[in-house]
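Showing chain A:
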Amino acid sequence: MTEAASRDGLTLEDVEVRVAGATLLGPVSLSVEPGTVVAVLGANGAGKSTLMHAIVGTAAVARGRIWLGPAEISDWPVEHRARHGIGWSPEGRRLFPGLTVEETLDVAAPGNKGERARRIDAMLERFPVLAEKRHETAWRLSGGQQQMLAIARAVIADPSVVLLDEPSLGLAPVVRDQVFAAARGLADAGAAVLLAEQDTARALAVADRVVVLARGRLVLDWPTQVAVGNPDFEQALMGA
Partner candidate 1 sequence: MTGPDRRDLVYLAAAAAGLGGVVALGDTYALRVATLVGIYAIAAIGYQLVFGRLGLLSLAQGALFGIGAYTSALLTLSLGLPAPLGIVAAVVAPAAVGAAVALPIARLESHYVALATLGLAQLALLAATNLELTGGANGLYGVPPLAVGPVEIVGGWPMLTLVWTLVGLCLLASRAMLAGGRAARFATLRDAPHAALTLGLNPVPARLVLFAAAGALGGLAGGLQVHGIGVVSPSVTGFEVMVTILAIAVVGGRGSGPGAVAGAALLIPLPEVLRFLEGSYLAAYGVVLLAAIVLMPRGLDGWLRDRFPRRPPAVPAAASAPARRRGKALAVDGLRKRFGGVTALDGVSFAVSAGTVVGLIGANGSGKTTVLNLISGLETPDAGQIRLGGVPLAERPAHHRTALGLGRGFQHPEFPEGLFVLEAAAVAARDRSVALAALERVGLAGRAAEPVAALGAAELRRLDLARTLATEPGAVILDEPAAGLTADERSALSALLRRLADEGLAVLVVDHGMDFLLPLADRIVCLDAGRVLAAGTPEAVRRDPAVVAAYLGQGAAA
Partner candidate 2 sequence: MRRLIPVLLLSLAVPAAAAPALAAGAAEPVAVSVLVPITGFLALEGTAQRNGAVLALDKPPAGVSVTYQVADTATSPEVAVTALQRALDREQPVAVAAPIFGTQMLAMAPIADRAGVPLVTVSGTAKITELGHDVVFRFFPTDAVVKVAQARYAVQELGMKKPAVLYQTTAYGQSGREHLARTLKQLGVEPVLEEAIDPGIKDLVPALERARAAGADGLLLQLHSGPTALAVRQAHGLGLGLPVVAGSAMHQPTTAALLEPDQLTGVCAETASSPVSEADPRVAAFTNAYRERFHSEPDAFALGQYDGMRMVLAAVADGARSPQAVRDWLAGRRYQGLAMDYVSDGTGNMAHDAVIVCYDGTGRVPTIMKRYDAVDGVR
């Protein structure tokens, strides 16, 4: 795609999330350029999901600001952010169990009926495993198919920022590869992709940059080539 350069990136500026007085995240500053994949690594509870919730709007930001391109979105309601360029595939996928593949994509797609049909077709072309399950309800899909659907749902509105939270969880290795290829493909099409993962190796293979979170704070933010094989990085990761 050619529009990559004109897309919006994501910028976080000293973002903090607190719940019941405890700081779950931050302060974190981070930016994701259009056309790049940033891998977010770190142990469970390090704040990866909280970071995504803050960006999506499902967790309130106590301090700091979030920018989508030139617009500050920190105070925008969740659905407003979704309609203006934030796509999210959450941890655990959270599909709508009673909706079919097609219906799931339809509720998330913008535009009139023809426009939506065009987008759905494009999405099913991009994720062929879903095409054959087009009329199957979400809860009957296999884990890999469900993950593909969650990603497809996140990107069908053509968001400029895509957040993928543990997309490879519980998937067979070959399916994991497909998921990561899909993440890379999104960035190559111009999106700013934030990828939270536990499968470090695969995440590194597709990421342009890698950041490590530990106890809610950003402890490392390096280009991938610098990180791979670097003992400090390994130390940060194992110690996270």
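Quick note on selection: all candidates are chains of the complex that A comes from, given by their letters.
Everything that follows uses one rule, which is that a contact is a pair of C-beta atoms (placed from the backbone, for glycine too) under 8 Å apart; a residue touches a chain by one contact, two chains touch by 3 or more; residues count from 1.
What you see is a predicted model, and the numbers here were worked out from it, not measured in a lab.
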Interface partner of chain A in the complex, by touch - 1 or 2: 1
Chain A - residues contacting candidate 1, complex: 19-24, 43-46, 166, 169-170, 198-202, 204-205, 215-216, 228-229, 234, 237-240
